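The structure follows.
For this depiction, one protein chain was excluded, whereas all remaining protein chains were kept in their positions.
So, chain A:
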């Protein structure tokens, strides 16, 4: 009986303490450890410097343009890049070496660079860049023009999508704020 009371008295405090430890532990796991486990970090196959290109006065639309029918052409092809970077530079600078790597691995082999796209939408989403052309690119996209090194790409191990992929609630919130319809068929055809 004595032991039982002792356990009972110390047990409540211990239980609360353990609950607190469990609570805090769960918060640490949920907010710190879980994201690291959920996403794998990947780097782009070529360290493409948007900064260098932006400083040369190249607009986003010069490489990421809309097609004549309003379809977004997406990323430039190896052939487009090769219009300026068709030959190896032989330079020993970091940028020069990276250009040479691109020319050797992709231009000369005729292979498309497997760029990691930060914001591909699922196939069931119809997103039209043409309908959003009035917005600044950075309203939705990372401001890569200020980045000399592409940011790390975090791939969700479960869904396979990039961490930066815009979620539906984000689309809906912007639509609502703009007074644009949030009907299903606007985005899901």
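One rule holds for everything that comes next: a contact is a pair of C-beta atoms (placed from the backbone, for glycine too) under 8 Å apart; a residue touches a chain by one contact, two chains touch by 3 or more; residues count from 1.
Just so it is clear, contacts and distances are computed from a predicted model.
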{"item": "Choices \"(2Fe-2S)-binding protein\", \"Molybdopterin-dependent oxidoreductase\", \"MaoC family dehydratase\" or \"ABC transporter permease\" - which one is the UniProt name of the chain not shown", "value": "\"Molybdopterin-dependent oxidoreductase\""}
{"item": "Residue touching the undisplayed chain, where the options are A:17, A:84 or A:131", "value": "A:17"}
{"item": "Interface with the unshown chain - residue positions in chain A", "value": "7, 10-12, 14-27, 29-31, 34-35, 38, 67, 71, 73-77, 80, 112, 117, 120, 122-124, 156, 158-161"}
